[in-house]
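This report concerns only the one structure given below.
Note that one protein chain of the assembly has been removed; the remaining protein chains are unaltered in position.
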Amino acid sequence: MAVMNMVQAINSALDVKLADDPSVIVFGEDAGLEGGVFRVTEGLQQKYGEKRVFDTPLAESIIVGSGVGMAINGLRPVCEIQFDGFMYPAFNQIISHAARMRLRSRGTYSVPMVIRAPYGGGIRALEHHSESMEALYAHIPGLKVVIPATPYDAKGLLISAIEDNDPVIFFEPKKIYRAIKQEVPEGEYRIKIGKAAILQEGDQLTVVAYGAMIRTVQQALQKAKKDGLSVELIDLRTIYPMDADTIINSVKKTGRLLVAHEAPRSFGPAAEIIALVNEEAFLHLEAPPARVTGMDTVVPLPKGEDLYFPDADRVYDAIKRTIDF
Amino acid sequence: MAVMNMVQAINSALDVKLADDPSVIVFGEDAGLEGGVFRVTEGLQQKYGEKRVFDTPLAESIIVGSGVGMAINGLRPVCEIQFDGFMYPAFNQIISHAARMRLRSRGTYSVPMVIRAPYGGGIRALEHHSESMEALYAHIPGLKVVIPATPYDAKGLLISAIEDNDPVIFFEPKKIYRAIKQEVPEGEYRIKIGKAAILQEGDQLTVVAYGAMIRTVQQALQKAKKDGLSVELIDLRTIYPMDADTIINSVKKTGRLLVAHEAPRSFGPAAEIIALVNEEAFLHLEAPPARVTGMDTVVPLPKGEDLYFPDADRVYDAIKRTIDF
Amino acid sequence: MVTTRASTKYMTEEQAMLFNAFDPLSGKRLQVMDEKGDIVDAKWMPDLPDSKVVEAYKVMLYARIADTKSVSYQRQGRLYTLPSNMGQEAAAVGSAMALEKIDWMVPAYRELGAWLVKGATMLHYFLYFGGSEEGSRYPEGTRLLPVSVPISSQLCHAAGIAHAAKYRGDREVVITYFGDGGSSQGDFHEASNWAAVYELPVIFFCNNNGYAISLRRDKQTKSKTIAQKAIAYGMPGIQVDGNDFFAVYRATHEAAKNARDGNGPSLIEAVTYRRGSHTTSDDPTRYRSADEEKAWEAKDPMIRLRKYLEKKKLWDEDREKKHIEEATSDIDRQFKQFEATAAPTVEDIFKYQFDEMPDSLKKQMVELRNFINRKEG
Partner (left out) sequence: MVTTRASTKYMTEEQAMLFNAFDPLSGKRLQVMDEKGDIVDAKWMPDLPDSKVVEAYKVMLYARIADTKSVSYQRQGRLYTLPSNMGQEAAAVGSAMALEKIDWMVPAYRELGAWLVKGATMLHYFLYFGGSEEGSRYPEGTRLLPVSVPISSQLCHAAGIAHAAKYRGDREVVITYFGDGGSSQGDFHEASNWAAVYELPVIFFCNNNGYAISLRRDKQTKSKTIAQKAIAYGMPGIQVDGNDFFAVYRATHEAAKNARDGNGPSLIEAVTYRRGSHTTSDDPTRYRSADEEKAWEAKDPMIRLRKYLEKKKLWDEDREKKHIEEATSDIDRQFKQFEATAAPTVEDIFKYQFDEMPDSLKKQMVELRNFINRKEG
């Protein structure tokens, strides 16, 4: 097996599917010739040609909207939006069409499309390059939302996303694009969309997180371990449809819940998880479910970003307080 | 006092502010000459002239985006988006600019703009005319989101929204545009944004709702009353910033919570309210907080819509079950 | 001679002639047949057998009757809000007939005649405007997309469908419809640019019917024509008399041929008039004069095609009556069928959202069923 970072693992997933299925095409701003601003599609145009891997004009609505059309006419488009902060010009195409074409046409037409975008904060970037707005997409009926936390998961989930018969928003935590290296099979394998992973077992507290936040939580858990605390860590992997069972079973065991994400707190993903747990495991809850999240403000420019994003200390602090309740 | 329905009350609010403040201008598709497809702006162009109340080209991004510019240059634009389902072409302008200009410029520029749109379901309309996507806006840092439930509130809240120094998304429940008539003062008055209203006091259960759902809940409460159930009803009025105190104090008293909305359940407004109550009134909860909501699907066309939207029976059923827990 | 502004480079001499002869900046508009049904520009008369022209008239008449009936059903509360196509039949039918069966049609919402040509039935139409998604369940291979409500968003899908066709090397061409109002949307711009950049087989067909609800065309945009907007994308554009079946047919035919030959997209502006209200919820007297409506009545596309056929002895009052009868009974039959259609079930609400229903949806479905059972039981 090769050792890959997330950029390489995603590239490998695209490579596998491009080789395997002629209906797969890959495109986006700068995604062709230069292989994307993060080099995720590097080498693919050279290998598969300009018809299958190509650059587009600077226009997100038509990138997604033409993807809808391509999918209707038999392709499996994988489009790249250069940063998650630039998906909004395409929002109408996503919510009004990608998410609805199957239902609208009673299954006559469907949109097996993947919209990939580098996602999340922590790279000291310009404005609009650091947000975590997955809740917007998770709330829209008809979309699946996937956020991997490791190279291995990224590849397996992306292959599943490309093979999925419905539109998938695939957010790639840019902070850990190159931060984690891992053994990743060169060939094809799948990780099921809609299935969370238990990364660590424990019985005093359930922590739910995903994406780059997993690493932050893991750092906090090292400290917690030294304190003798027994914490279960769930990597959600898919935001919608959510793996409620894994979360609920865990909370039934631990009696306590903490959700950590970079997204703004109010109306964010943690709220949904807390609501679900209330509905299904109310009598098991021994402490108020807690949230460690971004603020209800715009992400600050780099000089302020460390104040904004939850770090291991903040997660640790919340772990302690929830267990001590 | 005059008796007004919500359309008239909103018209009256616009009239009051147009008369009062020359920096207020009103525009949107068909909002000028014909007074809007729901006639909300009827007569205003005739009264205030084409410069202050005008029709626009069919292009939502520039409607909102030019509003941002107008606001920066000293006006208080009130723009109408013909239906909430057509706000998405303007989503980039809303999230990337309206919501951020003040913070981005350290207060040098601000966007005192109101974006009005008929909102919600229940009018047996074509696709994209029945959704309730307030959670999308409530999750975006920098926006306020207001949804009135009565003509009186609509006028008072809209006047406050126009006077607010930040952007306000003002959703008008189209189902009850003409369904409720009420005494409404002809002159100016304000209802504070961010303040909920307790419509009915009770001590067994707190029901939180807003918009057209208030009427539905009230119907259910009639039945509940006959059963001798004592229910407190809170009309949220503002979705963001939320009046957490009113909700929390109520739940501390009743020990039970039900949230009703038309929006899809997952990642919807009810989740946030449940999370808040968990954080602030955990030890008071005697039953799992419940949600009566739309489904995680696209709103069906009219023939299916009665199955989709929560009606009084569904709300009543949930009230009973939450109290009986 | 080929002008520099549009990429007419791969066009045949004849194709380039049409688009150049009617250069949008020249102020010219293609008209083949005038209001009296006389052929005024024989050079551009399409080469159609008489039977085809009769067929076209029949579809137009059928659409007119269906439209009129639908509006009155709506008034009776038996259909929901719907957009009348009255007055735009030549643009709808003329453009659709110029295509082949393998071609795709990506509609807006006001092209009833075109949908009928493409294979939709009035049952589909009644179901759709009667409030059921079943109205968009077209038979496999119809290559007609469902109505697209968000203005001009469908132009992007047309570009994508054409992209897939070109990718596979298929011969199919895509036509997509939008209105004068739709020309202001960003998606019109992005889709046109995309289609031109990749030289995709798309026909952007603008039904300029003078209004976007209440807004007059001259307040929608300052450009003298919609057709000239093609210049921004380096693609050919042409303005045609949209009430002239022959002009519409010919322009679409040339554009389709051009697209099929690998020369990329073009833009057709059909100047027409919406004789009815915007939708059944609209009251046109608020924004336009009776005089104006009257003037356009005289330019009605049905009248002039009928006159043409009558002058050629291909049509007469008897045939008119007979066709009206046949169409009426056919439409009535389908309306009955529509009214007898069962209401959607709980499952219908959920099962088309995803290919495989996720657990969370299943739970909501069960919950809804349980509630209904509790209520009924």
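As written, the chains take the letters A, B and C, and residue 1 is the first residue of each chain.
What we mean here is this: a contact is a pair of C-beta atoms (placed from the backbone, for glycine too) under 8 Å apart; a residue touches a chain by one contact, two chains touch by 3 or more.
Predicted, not measured: the structure shown is a model, and the values here were computed from it.
Asks: In the complete assembly, which of C:K36, C:K224, C:K336 or C:R374 touches the absent chain?
Replies: Among C:K36, C:K224, C:K336 or C:R374, only C:K224 touches the chain that is not shown.
Asks: Who touches the missing chain here, C:Q31, C:T81 or C:S184?
Replies: In the full complex, the listed residue that touches the missing chain is C:S184.
Asks: If the missing chain were put back, which residues of chain A would it touch?
Replies: 29-30, 33-35, 37, 55-59, 61, 85-86, 88-89, 124-129, 265-266, 295-298, 300-305, 307-308, 313-314, 317
Asks: Determine and list the chain C residues touching the chain excluded from the picture.
Replies: Contact residues on chain C toward the absent chain are 4-5, 7, 25, 27, 184-190, 193, 196-197, 219-224, 228-229, 231-235, 264.
Asks: In terms of residues, what is the contact footprint of the unshown chain on chain B?
Replies: With respect to the unshown chain, the touching residues of chain B are 25, 51, 56-57, 59, 61-62, 64-75, 77, 89, 92-93, 96-97, 101-110, 141-142, 144, 164-166, 194, 240-242, 244-245.
Rule of thumb we're sticking to: only the chains that are shown with their structure count from here on.
Asks: Among the chains, which has its CA centre at the largest distance from chain B's?
Replies: The chain lying farthest from chain B is C.
Asks: Distance from the CA centroid of chain B to that of chain C, rounded to the nearest Å?
Replies: Comparing mean C-alpha positions, chain C is 36 Å from chain B.
Asks: What is the distance in Å between the mean C-alpha positions of chain A and chain B?
Replies: Once rounded, the distance between the two centres reads 30 Å.
Asks: How many Å are there between the centre of chain A and the centre of chain C, using C-alpha atoms for each centre?
Replies: 40
Asks: Using the touch rule from the top of the page, what residues of chain B touch 2 or more other chains?
Replies: 61, 85, 88-89, 127-128, 266, 295-298
Asks: Multi-chain contacts in chain C: which residues touch at least two other chains?
Replies: In chain C, residues 133, 149-150, 153, 186-187, 353, 360-361 touch at least two other chains, as defined above.
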